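For this view, one protein chain was removed and the others were kept in their places.
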Amino acid sequence: MCLAIPARIEELTGDGNAVIDFGGMRKEISLALVDDAAVGDYVIVHAGYALQKLDQEEAERTLEMFAGMSNLPDAPAS
Amino acid sequence: MKYVDEFRDGALARNIAAHIALEATAPSGYRLMEFCGGHTHAISRYGIADLLPPNVRMIHGPGCPVCVLPIGRVDQAICLAREQGVILCTYADTLRVPCSDSLTLMRAKADGADVRMVYSTQDALNISRDNPGREVVFFAIGFETTTPPTAVAVRQARTAGLHNFSILCNHVLTPAAMHAILATGSKVALDGFVGPAHVSTVIGSQPYEPFARDYGKPVVIAGFEPLDVMQAILMLVRQVNAGRAEVENEFTRAVSRTGNLKAQALVDECFELRDAFEWRGLGTLPHSALQLRPEFAGFDAELKFGIGYVAVADHKACECAAILRGEKHPRECRIFGTACTPASPVGSCMVSSEGACAAHYTYGRFREAAQ
Partner (left out) sequence: MNRNKPEYARGLDIRHGRVEMSHGAGGRAMAQLIAGLFAPAFDNPYLASGNDGALLPQVTGRLVMSSDSHVVSPLFFAGGDIGSLSVHGTINDVAMMGAQPLYLSASFILEEGFPLSDLKRIVDSMSSAAKAAGVPIVTGDTKVVECGKGDGVFITTAGVGVVRDGITLSGELAQPGDAILLSGTIGDHGMAVLSQRENLGFDAPIVSDTAALHGLVDTMLDSGARLRVLRDPTRGGLAATLNEIARQSGVGMMLQESAIPVKRAVESACEFLGLDPLYVANEGKLIAICDAQDAPRLLETMRAHPLACEAAVIGEIVADSYNFVQMTTKLGGRRVVDWLTGEQLPRIC
């Protein structure tokens, strides 16, 4: 229900906010809900706030798991 | 878009689909509820239902905070804008919710009420700062994902002495809604839940453990991207096949067992449980919603403006109640697609693009027409 996207922190603005970059667009959002966010971190952004840091290692692990699944022929369409 | 595009890979999605088809062998089939509107949206947008075998059926749950918002609560917001002359700040999602007297916030705005769309609670605070002589009310809707941003705003308002700022609090709780669906002994037997993505980012995976334990239903928390949803469905199928009922986390890159403790603490500081709260379609549920604590009473619009809550019954023909519980499908509603369409929504399920009816109207309708 909650639209949120993973964005990269480009700049800390010093007042508890950060400028994030998401696929080429930038916006200033609040870091009030996360601690120790640094430039280069990815955060999940919802309604103008970073909700959580994205664990990049976990993301890579998940993608590796998908890639590592045995290749099955396409299932017939339903 | 990094960490988005990779999770939308078509070839990988089709491969997961093939695995689901291979493993979903239970003769009775699999009825899985995606609780969260964002998942409903993803399933519709990507046509994920076309990738699933026919015996795996996705049921749309009530996880759309706009859908479960009773008419009477939106009436309050409109009343504040029209009769109290406040600047009513809201997320765009609420603007077209139909309420009493054929009004919507959008129509109230057209009539001259000062209703303003905001992206963030920070925008509402800025409006308060810029308009010291006017009352500013923020229409606070949403599940646990959206509550922390409201908490931050209320605390900042208190620190800054922004006494013209207040909130109309309609924050609701996910576990309460899940409990309402499971505890009613709903006619629809559900085999498992796809758990919300971003709500879980905040609350963690732990709150779902009682459901798995007490009702024997597996819960798999999934991210919003198609690969996440497909993988979660596969994990649910596996649990059902093995007779397991556990909480599993597919969205490990953003969800931990304990969640965001800082956000939870902020919410806890500002809010307390309401004894009961009316949910559209689910009735009045105990301990299912939040209100501001007494220390923040000055920022509570209900207290500040003395507006009471008047329950408004749904339209007689509206089946939102049964649809929100997963008991009926939108096409089983008499007025679906005729009197009730996205252009003229009768119930909330049609207003929000994630409501089961709007999603079915927008994406799913053609499948039936083709048959």
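Read from first to last, the chains carry the letters A and B; within each, the first residue is number 1.
One rule holds for everything that comes next: a contact is a pair of C-beta atoms (placed from the backbone, for glycine too) under 8 Å apart; a residue touches a chain by one contact, two chains touch by 3 or more.
Nothing here was measured: the structure is a model prediction, and the numbers come from that model.
Looking at the complex as a whole, the chain kept out of the display touches A, B.
Checked against the full complex, the one of B:Y30, B:Y46 or B:F277 touching the unshown chain is B:Y46. The hidden chain makes contact, of the residues B:P53, B:P226 or B:G259, with B:P226. Within the complete assembly, B:Y91 is the residue of B:Y30, B:Y91 or B:F251 that touches the hidden chain. Shown as candidates are B:D75, B:E278 or B:E354; the residue that touches the absent chain is B:E354. Even with one chain removed from view, chain B keeps its contact list with that chain: residues 1, 4, 8, 10, 13-14, 37-38, 44-51, 64-66, 91-93, 95-96, 116-120, 123, 141-142, 146, 226, 341-343, 352-354, 361-367, 369.
Although one chain is not shown, part of chain A still touches it, namely residues 1-3, 5, 22-27, 45-47.
Rule of thumb we're sticking to: only the chains that are shown with their structure count from here on.
Look at where the CA atoms of chain A average out and do the same for chain B: the two points lie 21 Å apart.
Residue ranges of chain B in contact with chain A, taken from their complex: 1-4, 6-7, 9, 12, 14-22, 36-38, 49-54, 63-65, 91, 119-123, 142-143, 145-146, 148-149, 152, 196-199, 201-202, 224, 227, 231, 250, 252-255, 260, 262-263, 266, 354. Residues 1-6, 8, 22-23, 29-30, 32-35, 42, 44, 46-49, 51-52, 54-56, 58-59, 61-63, 66-67, 69, 71-78 of chain A touch chain B in their complex.
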